[in-house]
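Note that this complex is displayed minus one protein chain, with the remaining chains in position.
Going by the order they are written in, the chains are A, B, C, D, E and F; count residues from 1 in each one.
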Amino acid sequence: MIIEEYLYYIILPILAVSVLLVFCRFVMGPSIADRVVALDLLITIGITLIAIYSIVYDQSTFLDIAMILGLIAFLSTVAFSYYLEKRNRKKREKQQREEQQDE
Amino acid sequence: MKNRFLSNILLTFIWVAITGSFEFANYLFGFILSFIIMYVITKGRGSAKYFKIVPKLIGFIFFFLWELLKANLQVAYDVVTPTFYMTPGIVRVPLDAETNLEITLLANLITLTPGTLSLDVSDDRKVLYVHAMYLKDKQDFIDDIKNGFEKRLLEILR
Amino acid sequence: MLIAILTGFVFAILLFFGGKNIVSGKLALLPALIPLSLFIYFVRFIKDISNNEIVHKTYEWIPSLGINLSFTLDGLSLLFSLMITGIGTLVFAYTSAYLKGNNYLDRFYGYLAVFMAAMLGLVLSDNLISLFVFWELTSISSFFLIGFNNTSLASRKSAFTALGITGLGGLLLLAGGLVLGSITGTYDISEMLQHKDLIANSDYYLLVGCLIFGAAFTKSAQFPFHFWLPGAMKAPTPVSTYLHSATMVKAGIYLLFRLSPLMGSTNFWNTTLTIVGLITMVYSAFHCLFRTDMKGVLAYSTISALGILVFLIGLGTQESFLAAGVFIIVHALYKATLFMVTGVVDHQAGTRDITQLSGLRKVMLPVAIAGILAAISNAGIPPSIGFVGKDLIYEGTLHLENSAILLTAFAIITNVLISYAGYVAGVKPFVGKLPEKFEKVKFPHFLLWFPPVLLAVAGFVFGVFPFLLQDSLVKPIVQTTGLNTSEIHLKLWHGFTPVLGLSALTIGSGLLLYFLLKPSKKLEQFIAKFDKLSPKSIIENVVLGFTNFSGFWTSTFQSGYLRNYISIIVLFLISLMGFTLLDGTTYKVDYSSFARITVYEVVILTILVLSIGLIVFAKSRLAAVVSTGIMGYSICLLFVFYSAPDLAMTQFAIDTLTVILFVLVLYKLPKYLNLSDYKMRIRDGILSIAFGGLISILALEVLAQPVNSEISDFYAKNSYLLAHGKNVVNVILVDFRGADTMVEISVLAISAIGVFGLLKLRLKSVERFQK
Amino acid sequence: MKTLILRTASNYLLPILLLFSIFILLRGHYLPGGGFVGGLIASIAFVLHAFANGLKDTKKLLKFHPGFLMPIGLAVSFLAGLLPVIGFDEPFMTGLWMHDTIPVLGALGTAMFFDIGVYIVVQGVTLTIIFTISESA
Amino acid sequence: MEFLLAIITGLLYAAGLYMMLRRSMVKLIIGLIIISNGANLLIFLLGRITKGHPPIIPDGSKVFTEIYADPVPQALILTAIVISFGLQSFAIILIKRAYQAVKTDDLDEMNTIEEEIK
Amino acid sequence: MTQQLLLYPLLFQLFLSILLMFFWKKIETQKIISIVGGFIGVFLSALLFYKVWHYGTQTVQAANWEAPYGITFVADTLSATLVLLTAIAGMAVSFFSAASVIPARLRFGYFPIYHFLLLGLTGAFLTGDIFNLYVWFEIIIISSFVLITLGGEKAQIEGAVKYFTLNILASIIFLTAIAVLYGLAGSLNMADLAVLVPQLKNRHLVEVTAILFLVGFGIKSAVFPLYFWLPASYHTPPSAVAAIFGGLLTKVGVYALIRIFSLIFLDNEFLNDLLIVIAVLTLFSGAIGALVQKNVRKIFSYLIICHIGFMIGGLGMFTKVALAGMVFYLIHDIMVKTNLFMISGLIYRIKGTNNVKLLGDLYDKYPKLSLLMFIPLLSLIGVPPFSGFWPKVSLIIATLNEKNYVLLGAIILGSLLTLLVVAKLWSEVFWKKGEELPVRKHFLYFKQMDKARKFQFLAPIVMLAGVSLYIGFGAEHMQQLSNRIASELINNQQYIDAVMPQNN
């Protein structure tokens, strides 16, 4: 019983504070990359939240969700990186075109 | 080598089945037990590499964990204290690792240890660009990686 | 009788399919045999009817609605049937010559046949609903007849106007009939007569009266709905002859006549009819003075005659009904003649402009005879039947108890003007000098001049021998009103009475007027100045205003702006919800039933709220998308906390995929601009907050209600034992509610196909239309 | 974005994810999971592969157009639901169960096949959508 | 907690609607996503929430022995989520296609077909 | 096997859709499957109708879980009738699609999606479960989205965005309503809800729930002031698609309203009044909207709205006579509106445009076709004894019984304006001397078609015109049918008993 309470009153708040901190950075940005990393981080901390929660409620089922989170959270990072690259290329092509026109 | 490993696992399962205790400790115990057994029964029959790698692998894991912990503490210190002591920079690290797997593992391990971040591998796979937080001497840094992670990793993989 | 009616329809259908062959060439006269045989059929009934018999037939049609095809043949309907078929025969025959060589003669006959059948059905129906059915069919067929020259804009407009006015009347008739039905419990007029008291004492009496009047006045072109009739003169002359003088326009008269015994003898009924009839007859008779188109003259005089009929029915005495009955016959005979005459003139001389026409007797004597005879009958000069008719009118007005003198005076004025109209149309073209340009006018075809002559002569035969009509038709007609008929004696000569004096006065004034006032363009232009005040233009303006309003209303609501649509819908929803939810409810929520709040919940909720804020206020599209992702993941965590692992997994996977989709699409889009201004944002914000607030209140209220967990208990009990699964959510998905899932995967498949088609299918210009 | 690191990682992740998706699919009747999530994970595996190696490679790997999975999956689910109607004059979707249970999967019944159909459809759908978009990007 | 969730649900509806009322099509779709989440949460909330007891029959028992969360709303939401995934993907592609066809993301410029009546 | 007869029309459509997907690229095969399938569908639906007519309401408990635990499918007379009409209209449009939809569209899944749409319609009519109804609605929506956007022309996309958004909004409101209903009553089975909801203490909340349903379904049935999506989009897809949309999509909304209000939310004075107000404004807005339009299909679109008003009015009065009128109108309207949009397609193929200003001459050049097209127009106006007339009789009687003169006036005005709109249409499109339009390259005009295609074009129009004629001239049968449906709707106990016999 003590463990559950320890986790509940000590660990969960620490994690919660971490989540909030990360979210602060998400709000602050400044670049999209920071936001994407924040998102990734939030999910990863979410995994720990779920893990602790599953201990507190003695429901190991929740770890399954953590598993899925761990597996596919990564994909949104991949997607956003892809976006950033593509967008960057597009910008550069546009710049080049304009430069060529200037010449 | 793969066969050995598989046999090892198989034996572990047999052990667990026999004992009927499905606890983690029992698996671990079964694994060690069957490793020893296999070491004994295949001793001197040529393909002893497997038995050399496993201890190295275990050693590597501990090395990795130690590095992880050590550098985490370093960063932690930097993070909690008001001023930063960082001297960051992106460094070009020439690679001895050749195969995709080698390079990827190396890069990932470098990233996972604090203070360093593998940014990219050159297209000709000769150079790894690493972002480092505490960069005092470039050559020292490169040597650390080459003699530490890369060497140990390649020992295991090759 | 049903067969009699159906004959026309069947014939029409035949014409539509093989028409060209039937009516082309020499067989063109054939169609006339149809009305002729029907005429003979109806003539056979004269004897029975004059013996006070009534023929009644009922066929079941829609018993569930109490609607039957029941037909009655009594004096009134016999008169109309004879007119419809008799004049119909002549018109059919006349048409074969008039429209000879017209490409669409088959169509024309088809319409005429439909019209004739419908008109027969109308006058024979005893059931008010079936009467309405035929009433509408006459409107539709007349639409086609008026618009026969369909390439002419004026024709189309007139057809449209006529249909609009008579269509409105028809709907009023339907409503009136249905009210009568709901009062009396039957739609059969003969049965209704037995419940006369119910009607008179009903709360609906006024309503029914107004509805019936609306129907009759529109159909019979009473002021202020009269203007469609002059417009309808755009139709070929046979149509004007048949529909717009002899038959269709009299349908309203027929209706009033028919319903008088049922609804008449009240102040409302009689006064309204008298006044409307009076206004109509005087107003339009006056208008005859200002027309130069022969048909225009005749149209206004027809309206005036219809006004006289309404007026007479409104008087509601035995004498006035007698006068009305006779006048129907009189008018049919002379007006049909005059129209046909006009048609011949138009057909041969190529114009109907009365100011140009004269002396045509030299080239078409029989036509001139018909015209002059008809004009005489029209003017009420003895020994024509017109004289009899006019006398009866004066007798009807003179013997009134109230305002006899005044009404008689109006009748005289009307008659004077009408007789003027008759001279203008029936005499003026034929007398005087034949202008040069008409010297080469050819003598008309036999079938063009014979029908009018026949009709005109008939007017004199009946004038000389009025007893021919007395027992056979006139008495039975009056009989249908339920009044005493024993004292009716039609005579040409009554001796020297005041009425005779009035007749003489009328004839004299009419002739005088004709000699003094010649129709001219000036007069026509003079009256045109008052067009703005005419009911026609007033109603046209109203219609125009209505159309403009329609455009305004439609484009206001259908503005093209999606956000307006959404706003209106949500506004509608929240005003209704707000009205019911906040109105008088005591807002009571049992907070004690709510679970305690924990730190991590607060953190997740905070993040949820903040991420929503970020989405709403994001400056970049990608930031909005990332924030949406965070929102989704927070909700996913909520699902974890509240025991929904399956949900959490699915939501998480789907959110990730959605992010990927967005990312794949986004970088192709243009800049993410904030396009709305400050005011708009405030407005939308208020609307949104109101919406969200109501949803929150609703949720809280529902949460305070007791729970019924019968169904989930069943699942909990049986999920493993009967459905062999322990994850109840999954068992529900694949078993208890598997049908949902089957549909759901179909939805997914469809959307994938849709996406595939949307992106891969680009129609090339060739493909766009070619098959 | 075909970086070496991502490519290598994705080559190892693909089988792991696929295996994992089947695992999630099969356990759905007893524990969280099932056809939907399973199918989504499987498609995520392929999407990841496509990100790392390019669409062409992934398509080559799949051998046929993923859209083809949709009618197949639908047919599997449909037949699983139809079997009781055709064979036993029971209502559509009535669960039919084998008497004996199978070690890993537990009881074997039409519901399982239904869920497998779902799994296939979801994969077909997700992959079709994502592949189509990236092809026309 | 239910109280806060009810407020959040309302907030989701409000934010979703607000986004739908913007002129950008991307915002419109995001709005739809938000409001769908709101609806899901509403089903979840009104089906009553339970902490830490997923509707999964524990190992070794054949029926529930203790309290459990109502599985019905969960199944409904699952269906709704998957359906809205289908719709959302279609919508997202629609943005793309609309941009190709109409060359704008601005909804106000997408009413040529409706203007012709005026 | 006959026990499950109720599900056959449903399962058969699903089967067809899946089968068609397997023949993805073989569009000729797809055409044959669709048409043959259409006939079989009519046959199956007719069987179902026969059974319901003679043996009363049929039910099937899907997956064999007794109500209210599983999903119940119910065919009372109303449902069976609508399923049959769907099948008939569906078959006609299959035919018409085979002739009129261009191959490019067919190659991208037109037929599978089309049959999914029919599946959705059939399912919506047959389900006895409120959430299942939502799911069917979704399949209808998504397949209609796909059909409306297939081809991706600019106009299509613009229309689709509005169509899409507003319909999804409707779905979300519907879902919200389900959430509240489940929160209050704890059940989803409509018969069960019919028992539970009247017992609920908090009537305010029940009323709010009803309003949510009203608005959700109201959007789908395109009533005032929720109809915007319809005129914005119905003229953009191929005419075959518009035909099935025009005939059936809004009717599903109406059906859902009927179901909900006759079964669950009974006798609420406020709601009934509200429905009547909505009906009046719907009639009015639709009619005047049609009056000012210049495109044949837009005119028809507004007429759809207008005529929805008749049905909503009937529902609002909720007497037996009114309901009978409403049901009769529903039956009539499905056939006529489907046909009208096919006719618009025919006109388009003849002249290459649907713009009223440019059209003309049809009566001169194609007199027989014109008269063929005139039949549905007559039905539309409700010229007696064509089909639109009889339901109006019942509706007017009902307004008189209820002394609802405003609605009476609206019905008369709506009818009159419909008459005028059609007259105007006729005079502009058929009578007027049309402008000489430049001959379009790559355009297949009607006169250029071969006999077989002409037949495919005209057969469905003739068929539906025939059905309309039957409805009008055989009004007695329809009236009996409507009366029976009306009495079933008024007495909801028989529905409840059929679904949950164990309750007695």
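Here is the rule we go by: a residue touches a chain if its C-beta (ideal position, glycine included) is under 8 Å from a C-beta of that chain, and two chains touch if they have at least 3 such contacts.
The rule is simple: contacts and distances are computed from a predicted model.
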Chain not displayed: protein name in its UniProt record ("Multisubunit sodium/proton antiporter, MrpG subunit", "Glutaconate CoA-transferase subunit B", "Molybdopterin synthase catalytic subunit" or "ABC transporter permease"): "Multisubunit sodium/proton antiporter, MrpG subunit"
Left-out chain, listing which of the shown chains it touches: A, B, D
Absent-chain interface as seen on subunit A, which is shown: 2-3, 6-7, 10-11, 14-15, 17-19, 21-22, 24-25, 28, 31-34, 36-38, 40-41, 44-45, 47-48, 51-52, 54-55, 60, 63-64, 66-67, 70-71, 73-74, 77-78, 80-82, 84-89, 92-93
Residue numbers in subunit B that touch the chain omitted from display: 22-24, 27, 68-69, 71-72, 75-76, 78-80, 84, 86-92, 107-124, 126-127, 129, 131, 133, 135, 138
Contacts of subunit D with the absent chain, listed as residue ranges: 1-3, 5-6, 9, 12-13, 16, 20, 50-51, 54-56, 58, 134-135, 137
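Criterion: only the chains that are shown with their structure count from here on.
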Path length in steps (a step moves to a chain that is touched) from subunit A to subunit C: 1
If a chain touches subunit D and subunit E alike, it appears here: A, C, F
Chains touching both subunit B and subunit D, listed by label: none
Euclidean distance of C-alpha centroids - subunit B vs subunit C, Å: 91
Rounded Å distance, subunit A centre to subunit D centre (Cα mean): 27
Numbers and ranges of subunit B residues touching at least 2 other chains: none
For subunit A, residues that touch 2 or more chains besides their own: 53, 61-62, 64-65, 68, 72, 75, 79, 82
Chain-chain contacts as defined at top: A-C, A-D, A-E, B-D, C-D, C-E, C-F, D-E, D-F, E-F
Contact footprint of subunit A on subunit C as seen in their complex: 598-600, 602-604, 606-607, 610, 614, 620, 622-623, 626, 629-630, 633, 637, 640-641, 645, 648-649, 652-653, 656, 659-660, 663-664, 666-667
Subunit F residues within the subunit D interface of the complex: 1, 3-4, 7, 11, 14-15, 17-18, 21-22, 24, 60-64
Touch list for subunit F against partner subunit C, complex: 14, 17, 21, 62-63, 65, 68-71, 100, 102-105, 107-109, 112-113, 116, 119-120, 123, 131-132, 135-136, 138-139, 142-143, 145-146, 149-153, 161-162, 165-166, 169, 173, 176, 180, 183-188, 196, 200-202, 204-205, 207-208, 211-212, 214-215, 219, 225-226, 228-229, 231-232, 270, 274, 285, 288-289, 291-292, 302, 352, 363-364, 367-368, 371, 378, 383-385, 389-390, 392-394, 396-397, 400-401, 408, 412, 415-416, 419-420, 423-424, 427, 430-433, 440, 442-444, 449, 453, 475-476, 479-480, 483
